[in-house]
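Here the complex is missing a single protein chain, while all its other protein chains stay put.
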Amino acid sequence: MEENRQNPNPEQEQLPKFRGLYRHVKISVKALDRIIVACIAVIVILVALELRDPGFTITFDSRGGSDVAPQNQMYGELLEQPEPPTREGYTFTGWYTDAACYELWDTQNKTIETDMTLYAGWEKLE
Amino acid sequence: MTNPIANLQRVSADYKTMDKKDKKRFWTDMILNNALYILMAIFIIYTAIEQPNFLTLGSFANLITQVAAYLPLALGIAGCIVLTGTDLSAGRVVGLTAAIAGVFMQKTDFANKMFANLPAINGWWIAATLLAVIAIGAVIGLVNGFFVAKFSLHPFIVTLSTQLITYGIILWFFALNGNNGQPISGLSAEYKNFVGGAMFRLGGVAVPRYVLYAVILTALMWFIWNKTTFGKNMFAVGSNAEAAKVSGVNVFLTTMLVHTLAGAMYGYAGFIEGVRAGSVAASTGLNAECDAIAACVIGGVSFVGGTGKISGIILGVFVLRIIFVALTMLGVDSSSLYIIKGAIILCACALDMRKYLVKK
Partner (left out) sequence: MEQNTLLKMVGITKTFPGVKALDNVNFEVKAGTVHALMGENGAGKSTLMKCLFGIYGKDKGNIYLDGKEIDFKNSKEALDHGVAMVHQELNQALKRSVMDNIWLGRYPKIGGIAVNEKKMYKDTMAVFEELGINVDPHRIMSTMPVSQRQMVEIAKAVSYNSKIIVFDEPTSSLTEEEVEHLFEIINMLRSRGVGIVYISHKMAEIKRISDYITVMRDGKWVATEKAEDLEMNDIIRLMVGRELTNQFPPKTNVPGEVYLKVEGITGMYNQLKDVSFEARRGEIVGLAGLDSSGRTETLESIFGIRTRKEGKIFLDGKPCLNRHANESIKNGFALLTEERRATGIFGVLNIRDNTVISSLKRHKRFGLYLSEKSQREDTQRYIDAMRTKTPSQETKIRSLSGGNQQKVIIGRWLLTEPEVLLLDEPTRGIDVGAKYEIYQLILDLANKGKTVLMVSSEMPELLGVCDRIVVMSGGRVAGEVDARNTTQEEIMTLAAKYV
């Protein structure tokens, strides 16, 4: 039987006071069980929903050029070579992962790992 | 408790003496306490059936590569969690150090180089850069630690501010020299090779050098945690700061050092991040601390403070990565992955708390 006396002295000198995040948590094990079950349920439901339509969507932003249809690919697959878009007064330089057109997407070797948008690169005709 | 076989025998002997009600409780406890591992097992089995190339050497190589990338952050943050704190600034520190390392390591002949007059890239320059970014990370950690230790502020608040401040610095940095916020790309081949060069191949997938670095770092952290005065003091402070103070532990110094060490780890993580992603953007490292915290909590580094093992952290990172690799292969898109990640963190904390309450 522990005697834990509360110190009524407010001028207790400063000591680091945060001892454990759960120190003052008042929650029953039952409630925690429910949270755990709920979390697992959310995960499972989300995964199940996703699996109805598996794969990643790759959208193409032709940035002023002709439209290119989005593709749906599985993880680790290559992009199907899309039809190059056309734009008046420009030549098409390839698909880029960023809108600023620095990082070229290597359609021959790079595999799909997530949803993404590819941006068309344009060079102005002289 | 150390011998798993004896432990199992003890549990089974206990089990035989239980009545029906206790048996039911035993199983609910068992299932709930291991919920995340069971979930992982289900995902593995399902993915293995759906995607034959999941259970291959190549995919294993992919997994350990990912673990090696996420491990340093988790090792750093774990120290803060042992002190019953946390570190929300980790991701942004990774972003900043990755950007700095990236700028120093751009190809000499790259057209959009941010700083034109940097020395040619050789071993010395790479080593100097590595030390520099580790030092930068450590300084930010030191600032965190100072405010936490000196003013007894909660680490949540302190590291939230450093997170924002660091992000501001990142945005500044990306606007330097007319760069206008563009990603830093054109990383030099020497740098890419030093960090991500293939050591060997597993099932056709290259295993990069940073896997080796991660192993070395893990060994180093294990040594620090278990074999040094600093490590013992860290656990003492995390377990009971006031008792530590009375026992002659320098609480101030220990807290500072834990955060500084964590910062140094983020610095290293930033160094390899650029190579991993191919380029560094202002958003690099965003939310990286969430993965690290989740891994720690899954691995038994409890928010109760004073508990945690290096082996647990490794396990935690593995579990989290396996779940994500499996889900990615199944084609779950990244927006859902965020929700799942959130649910996993909440679940892991609830589990941690449950274990704490049941033990009490």
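Some notes on this structure:
When the chains are written out, they are named A and B in that same order, and each has its own residue count from 1.
In this section, a residue touches a chain if its C-beta (ideal position, glycine included) is under 8 Å from a C-beta of that chain, and two chains touch if they have at least 3 such contacts.
Everything quoted here is computed from the prediction, not taken from an experiment.
Of the listed residues B:H154, B:K192, B:K232 or B:K309, the one in contact with the hidden chain in the full complex is B:K232. Contact with the chain not shown here comes from a single listed residue; of B:G123, B:G178, B:G204 or B:G248, that residue is B:G248.
Looking at subunit B, the residues touching the absent chain are 1-2, 14, 223, 227-229, 232-233, 235-236, 239-240, 242-250, 304-307.
One rule holds in what follows: only the chains that are shown with their structure count from here on.
Chain contact summary for the complex, subunit A toward subunit B: residues 14-22, 25, 27, 29, 32-33, 35-37, 39-40, 42-44, 46-47, 49-51, 54-57, 74-76, 98, 100, 102-103, 113-115.
Interface residues of subunit B, counted against subunit A in their complex, comprise 28, 32, 35, 39, 43, 51, 53, 84-85, 112, 149, 152, 154-155, 182-183, 185, 237, 240-242, 245, 251, 255, 278-279, 281, 303-305, 327-336, 339-340, 343-344, 346-347, 350-351, 353-354, 356-358.
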